[in-house]
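Dumping the structure here so I can ask a few things about it.
Yeah, one chain of the complex is gone here, protein chain that is, but the others are all in their spots.
So that you can tell them apart, the chains are marked A, B, C, D and E in the order they are listed, and the count of residues begins at 1 in each.
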Amino acid sequence: MLLHLSTWTEIEAYLKQSQGIILPIGSTEQHGPTGLIGTDAICAEAIAKGVSEATLALVAPTINVGMALHHTAFPGSISLKPSTLIQVIKDYLTCLTRAGFTKFFFINGHGGNIATLKAAFSESYAHLSDLQIPNSEAVQCRVANWFMCRSVYQLAKELYGDQEGSHATPSEVALTQYVYPEAIKQAPLSETVASGHKIYGAADFRRRYPDGRMGSNPALATPQHGKQFYELAVKELSGSYLEFMAAE
Amino acid sequence: MLLHLSTWTEIEAYLKQSQGIILPIGSTEQHGPTGLIGTDAICAEAIAKGVSEATLALVAPTINVGMALHHTAFPGSISLKPSTLIQVIKDYLTCLTRAGFTKFFFINGHGGNIATLKAAFSESYAHLSDLQIPNSEAVQCRVANWFMCRSVYQLAKELYGDQEGSHATPSEVALTQYVYPEAIKQAPLSETVASGHKIYGAADFRRRYPDGRMGSNPALATPQHGKQFYELAVKELSGSYLEFMAAE
Amino acid sequence: MLLHLSTWTEIEAYLKQSQGIILPIGSTEQHGPTGLIGTDAICAEAIAKGVSEATLALVAPTINVGMALHHTAFPGSISLKPSTLIQVIKDYLTCLTRAGFTKFFFINGHGGNIATLKAAFSESYAHLSDLQIPNSEAVQCRVANWFMCRSVYQLAKELYGDQEGSHATPSEVALTQYVYPEAIKQAPLSETVASGHKIYGAADFRRRYPDGRMGSNPALATPQHGKQFYELAVKELSGSYLEFMAAE
Amino acid sequence: MLLHLSTWTEIEAYLKQSQGIILPIGSTEQHGPTGLIGTDAICAEAIAKGVSEATLALVAPTINVGMALHHTAFPGSISLKPSTLIQVIKDYLTCLTRAGFTKFFFINGHGGNIATLKAAFSESYAHLSDLQIPNSEAVQCRVANWFMCRSVYQLAKELYGDQEGSHATPSEVALTQYVYPEAIKQAPLSETVASGHKIYGAADFRRRYPDGRMGSNPALATPQHGKQFYELAVKELSGSYLEFMAAE
Amino acid sequence: MLLHLSTWTEIEAYLKQSQGIILPIGSTEQHGPTGLIGTDAICAEAIAKGVSEATLALVAPTINVGMALHHTAFPGSISLKPSTLIQVIKDYLTCLTRAGFTKFFFINGHGGNIATLKAAFSESYAHLSDLQIPNSEAVQCRVANWFMCRSVYQLAKELYGDQEGSHATPSEVALTQYVYPEAIKQAPLSETVASGHKIYGAADFRRRYPDGRMGSNPALATPQHGKQFYELAVKELSGSYLEFMAAE
Partner (left out) sequence: MLLHLSTWTEIEAYLKQSQGIILPIGSTEQHGPTGLIGTDAICAEAIAKGVSEATLALVAPTINVGMALHHTAFPGSISLKPSTLIQVIKDYLTCLTRAGFTKFFFINGHGGNIATLKAAFSESYAHLSDLQIPNSEAVQCRVANWFMCRSVYQLAKELYGDQEGSHATPSEVALTQYVYPEAIKQAPLSETVASGHKIYGAADFRRRYPDGRMGSNPALATPQHGKQFYELAVKELSGSYLEFMAAE
């Protein structure tokens, strides 16, 4: 059930059954010479829809621009500042908590979002409590990173070994190939690829990782792999969602 | 050409041809008993893609939550505060201007966004200038409201007369029916519908417009109408975009 | 009745009769070679006082610096950023709503303020509701632009035709001449005047409109015209104010 | 010379002679049963104009709402939060410094503004330097409190002794009577008046100072006294202004 | 009793006896060629502990970075912006007021903090009231500047006369020598020292005060003097604290 394809009366009815909602969050950032700029949002959104089908959970519209400041030296990347993203999340949660939601399950496609999301959750709990919204004490947020699912991780290791890398990975590229087979890109990839550098500012990042990849070989990706990743992630995160909903 | 389905090298190439980008912006808000909560984002996104096909313009990911504070007494509505949305737009434009974009064409699906967008543009021009980004003097933003296209307006008047109303209108509902025929909703609509009240706070809005509609009869909408609206809006806004790009 | 010339006990008494207040808002910005920098504030303030005399409404002190970022490449212009102005309005309305006011009628002298004012109203409704101020649900804001009064517009068309233009207009200059006859300025005005350009950043604005006028010929202005504009605006806005107060 | 009654070309010419500007700042707050709510703004504005006549300095429009949170339990008081006022001052100084001004002389009518103004100056110096405005290193701000002028203080002591008090004082009331003789108020004043309490929050203030006065007997004020205060303040602050301008 | 060396259950017990807390606040800024960068924090902390021993008051951890923007052209200085410091104080007071504290006694070691602290107190009173915290009406803040104690001032005058100066003073240096005898610094000091200049931006400050001192001769300081200053300040501020706690 997608929030965007529902009416408010359907949401009113849904809230009598469940106070849970899934919020897919991605990023708009370079993913190497062959990865889509929307990779993180595409993956999060597709998996969120899959989890929704499996669990009947409601899915909010995808937050498709996240915290990707370190990628912004590559054209096409768009990032919110962390303090902006915190404000955005706070606004979302204020509206949704007032409506009756209390369980917020973020399906996240981008490692760079995690820290800011956690900061945003802390800020939001306090803010909702300050507002004295009746159900604010019951509010719980969870960030579920599909790429850190144990099953996903294992398959990536199996299929790609060290060539999985940590950005513009074949696993995420594969998943986008499965979702958008019409947008599979070809481009020459240098044989050696930078890896192992820490992440600091945007100019520094581009200097260290000149084509945007971090130790990955996305040429290994196939749509069939993508399907596998999709199914594993949906299955594992469906379990996580149900567990989250069941938890006190 | 969709930013999310492009690589950064494709964007680098695009920027040599054009410094223009289309940013669809909608809202996540109640649209009456039969209108989709995502109506404004769905319309803006669909039309933006159409304009892109006609003009080869690049399309950014849809800003699917906008300024809809007055709708937030209806469950499922999510809104940014105006000051948050200004910050979001500023962050977007900072990234994109640094990358070389200078012409920002917002295709907007929600009247409630207009004031805040305009405020955000003013704030952003000054901010980009403060940052001394080389091309900041050339930055231009434009908001294009598909529902205010002359051709769209005329068709709506023809088809629906006064029953077009001003929120949860048959024209926008029709357009979503064309885009998502699988999500056409049926629900009883009272014969009389509130209209003519000014918009103030959220609780006041719900009191005045108890089912969320503002003077509209969305039961008149059909997917065929939606196709017509879509085509008119794409045609008219493609012209506007090209004119915007050509203007000094 | 002017807030600044009243005591708090007089305001306490006033509040038993009325919860309405007029807030004049102008700008501090260039108005061409002969227009006063304070034009927008002067006009708004004078008309607000006139409306007050006609309606017994209370008038707050004039907000004499508004949103004029696009004029700031001309010396003497002062502008708040939109996000600052939103904060200012929010602070005003919080104080006044706590005191018992609920009807805020902004008499505005500057087109550039409108978008930010509307954004500020939305933000304030939500903020006052968050604060749980007892009467916050009843709060209503209205922006009344004197220069968009139908009667004013018609007279301007009659007197000046196309030479009214859209900034540093003869109508607003005339009104300041009526209010401050001692400050009527003479300066050579080029026969041709720029017009029709969109408004973007400050440097761009000055490049397009080198003497600050936008399509106007303020040399046509006379104090007698000013008196006429004043009287028309006062009459029309007095009606608007009373209607606003009467509205549920 | 008043900014609001000048044209931008006059300001351009002025800047070739002087980089100084006077900014009157007052407050909109209760001043006891007989004092005007605009007292602090009225005094600051009148004196600023007098200083301008004596020194040919330019005067900006009066900042008529300042930091008066502790007075907001009395109806009619309006206050900015300190963080808002800091932002406002920063916006003013950014515009004016970009235009070429470097010497900002605030004539202040309200003790409650002083701390926030000083904080705002510090924040602004750093901000202007961050913006790399060429003349930012030369920027200097000064707050001149007319009521703390030695000559004013002495006259108040002579005329009123201990009954001068510290808020709604006869000296400031007298000055407003001189400026607005048509707005002299009569109201019964209790013989005893609260005094000596520290200032904390708004509710606490009203509890401690039930009629708004702080140890003062404004019934002693006369317009003739006001004239004397006006002349003393103008003379002393004209000297201060010239000294400020002459200082390296 | 030090908050950092207490358990929460001890604080719970303390709150049954007292709602007072001492917050030492200093700065991290240059203090001339021989003064410690931590001078202001060291002094405030030491005196706060002494007052605590004398009065059994609880002492919060030292706020060791304050408002010192004007010193930041000297390496090693760290400053918060005033608006940041206001936010910090607001966060502190919100937590502590919710816990039951209502009397906040800031022992301050840096003149540059005073304005921002006072602004922060005003902002916090309003914020706590907005949050409707039950005891918010009783909240009182006081800033006690040890260096402005009458007894301290007199001793400084006696010992150093005009060579006390106003920054990097022998009195504050002496106090740090008493607290940290192992960190007594020797460095050549020019015989003449700049003095009498107003304080504006950081670059200007360093130009006017090239070695960081303001009219002072810290070479006169001795640890024995420091002990005297310490004892005088502790005695006087203990009295102030008790008076503050006793006041209604």
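As a working rule, a residue touches a chain if its C-beta (ideal position, glycine included) is under 8 Å from a C-beta of that chain, and two chains touch if they have at least 3 such contacts.
This one's a predicted model, so the numbers in the text were calculated from it and none came from an experiment.
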Touch assignment to the omitted chain, from A:A54, A:A119 or A:M148, lands on A:A119
Missing-chain contact, candidates A:M1, A:A46, A:L69 or A:A99, resolves to A:L69
Where subunit A meets the chain that is not shown, the residues are 67, 69-70, 72, 81-83, 86-87, 112, 114-123, 125-126, 128-129, 136-142, 198, 200-204, 247
In the full complex, subunit E touches the hidden chain through residues 2-12, 15, 28, 30-38, 41-42, 60-62, 64-65, 72, 74-81, 84, 87-88, 91-92, 95-96, 98-100, 180, 183, 185, 187, 212
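The definition used in the following text is that only the chains that are shown with their structure count from here on.
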Given over half shared residue numbers means same and under half means different, the subunit C/subunit D interface is same
Distance between the CA centroids of subunit D and subunit E (whole Å) is 29
The positions of subunit E in contact with two or more other chains are 132
